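Working notes, structure below.
This view holds just a subset of the chains, kept in their places.
Letters are used for the chains, namely A and B, taken in the order the chains are written, and counting of residues starts over at 1 for each.
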């Protein structure tokens, strides 16, 4: 296998900088291009001084993508910008891994309904592969256009999927109470991510209406054959990274602590980044890593299953998972460059 | 009305220091006694330097309670210690407001089941009044032994009660996903409240088993006539103060956004510390104050009611509510000394 030549489009956001950080550890990939329209010409390490001495790349405009012989391009662009790029470069020789939400849903109509935007490249939906390796590794291996899942959906789907796959629960009675660190809101200063609005604070947002709801529902439905209906309530945590999804499900049948735990073991026996836990995980158990830690339990008193799922939203919920997908798309060992020791404290 | 003479037993914990802080603003009460067994003889302001110049009290041992002519005694003791005090001083002339969990439940058997401890004064349960003013103001007015509610139960019950009172939801299908600041864990250093275990972190705890579950269930049951069953999942927030309870309820009947909101308006029309909100509240909206902010909404898509309730666990969830109860027990205007502007940022 040759060394992969990598481009990162929109490299100055958090998923972009996290790709740079993580690819530092990848033995078979080299970043050749990092782009920014507003900061073109600037050394990458002057935007992210933590990477000083680790990269000597200079930011270029996106149009330079043709000047490099790239094997794979990561789109670390905002929703709405990725589809323009994909439309323009759909015939290019490089594979595309899109970290935005532009190709995660099933079609342009659903996209317009939840994202409130007209989709410029509906054809993309027929080709794109949704890249959650624990659910559809073999499909990913053949992908040329990969839609990298959202952060909340990754934690939510991984925490719920075994229950649906094993037909243990009512698919239309799922409640996912999720909590995310603030990097999920992006690098751009906004009132919602202003320090004093977040620090020592906590609140829900997007109640009933968050667009990750449909991504979770569509994925669970298509992978379980049951019509999933999800009550999804996100909350903003005063931390940098990390998502905890607390999932409540109603058993369809008689279940036991053991049968529930068994469903997770079965579903994830070949999933190197899933760690099944015997205690509820904390954000710091996975911080900085590509792990998804899952704890599940059955409450006999209430006849309900409670599952806790924890990820780092920038790694397993974005850039780490994107690299995992890259490994699969290029026939590399799937864990290559991704086995990191979570940083705690 | 004379000035109330107040004693605080166990004054060096967070509920104790918060009583001192809040009573600073009370025009009709004066603290005469603050106790600590381990720090007796020490100036209160050397334990809490924030209060330097605001109080010249010196800590005394609890046994000094007889040396003061007190009207009311607040027990800011750990669970298990309050009952000893109540047993010993049950015939004393002062009224008792117990901030611990020792008299919140219905009887000694339930107490032993959830607290794992034998109760030394079961007789207390027949006399004690559970002090949630929004539910039972008139009872509180006649109380001599008042059980001040727990912090999670306060947020949870206030967020749920109107739905049960109006017979809008299934009482046995309640899910309360709650998140609390770390002061709830007390002043004593423990691994669970060690800075590096909490900061930039988040996790659930007490899944299925938290003792506040039964306090919520018993209170909702006794005030609604329906047998409440609650799935209660607490989580630890990396903040000092504040609780957010996210409550999921299944409508019994046809409901609408308006009928649901109406149930809350009806239930709380005479509740000066409840603020019904048209947006989900944040912790900082209530921090430092005795307010409970509540937002409720009906999701037509999922046929579910979602309610968000926010309090400051040390004020409305503990010491502020205790003072509210004191006001009622002594015939004062109920808001006396308690209308504070929440501190934000």
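Methods note: contacts are C-beta pairs under 8 Å (C-beta built on N, C-alpha and C of every residue); 3 or more make two chains touch, one makes a residue touch a chain.
Being a predicted model, the structure only gives us computed values, none of them experimental.
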Of the identical subunits, 2 are placed here; the whole assembly in this file totals 4
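Assume only the chains that are shown with their structure count from here on.
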Copies subunit A and subunit B - rotation angle from C-alpha fit, nearest 5 degrees:
180
Whole-Å separation of chain centres (CA-atom averages), subunit A against subunit B
39
Could you please specify the touching residues of subunit A with respect to subunit B in the complex?
175, 177, 179, 196-197, 199-205, 207-208, 229-231, 233, 235, 237-240, 242, 244, 246, 248, 280-284, 287, 297, 299, 301-302, 304, 306, 308, 310, 345
